[in-house]
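All protein chains of the complex are present and in place, except for one that has been dropped.
Then we have chain A:
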Amino acid sequence: MVLLQDLSKSYDKGNVKAVEAVSLEVPQGELFGLIGPDGAGKTTLFRMLTTLLLPDGGRATVNNLDIVKDYKAIRSQVGYMPGKFSLYQDLTVEENLNFFATLFGTTIEENYHLIKDIYQQIEPFKNRRAGKLSGGMKQKLALSCALIHKPTVLFLDEPTTGVDPVSRKEFWEMLKRLKAQGITILVSTPYMDEATLCDRIALMQGGKILAIDTPDAIVQQYPEKLYGVRAAAMQKLLLDLRAYPNTLSCFTFGEYFHLSFKDDHAGAAEDLERYLESKGHERIGIGEVTPTIEDCFIRLLKQ
């Protein structure tokens, strides 16, 4: 399990606050997602928890071990997969795995059962140099290397960034299987669609946590009704929607604009449609949509 209390870290003599008083708790066996855009402080947080970076303030424990005092013990209990591929590109798949197994004082055979599902997929290429692997295969190798010493907590920093959709899906299935084995997993990702695959998520922005809950609960907490609006001239539509007096918020979402009303009375949608028609819009479509994590995130950002 992982416990954080007001954990803080700043760079540049305190001018850049990368992580600001973050508190959260991840119980054992949970798949916990840190969701946030680039620069939210996810990597800094992970680097502190994996004892690579000393915090400025607050405290944190991993498996009840203090990240500052007991860093040595933590290192043999956690697995870390950095965002940037950081295995030896000039060593083969097998050599990399063997090397990291040895550093942790174990062997591939001893913990083969843990990585079997993942490693089997790259085993045909075990004599290929890691640098020559495709993006998805690199991730699998990195995950294998992070798992080879049977960690109880796994930190995955943006493991699916730059990986194709099929490999991404496979990767998340692997995480679920690892979770089933009782491994606590903290994963960070900039992709909102991956948030729903986690048990609980924390939405993070500017070094602060905006919300922590299960993905469903976060979505349900969305207070207003949300409408998807589209028309032929999207650029003009956005300007008109923002000018509409009853608009609370309006932002781009895929091929729609997601809109909520200040006063969401019955017939508010029809009022809007009439307004848009009067502005000369064609092929207007307005319909209610269920909010997604991304909607929640954008709403939280605006507060």
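We adopt the following convention: contacts are C-beta pairs under 8 Å (C-beta built on N, C-alpha and C of every residue); 3 or more make two chains touch, one makes a residue touch a chain; residues count from 1.
We adopt the following convention: contacts and distances are computed from a predicted model.
Colleague: What is the protein name, per UniProt, of the chain that does not appear here: "TonB-dependent receptor-like protein", "ABC-2 transporter permease", "Cysteine desulfurase" or "DNA 3'-5' helicase"?
Modeller: "ABC-2 transporter permease"
Colleague: Of the residues A:L45, A:L65, A:L87 or A:L226, I need the one that contacts the missing chain.
Modeller: Result: among the candidates, A:L87 touches the missing chain.
Colleague: Taking the full complex into account, find the residue in A:S8, A:T51 or A:T160 that is in contact with the omitted chain.
Modeller: Answering carefully, the residue with contact to the hidden chain is A:T51.
Colleague: Even though one chain is hidden, which residues of chain A still touch it in the full complex?
Modeller: Touching the missing chain: residues 50-54, 71-72, 75-76, 78, 80, 82, 84-91, 95, 98-100, 102-105, 129, 145.
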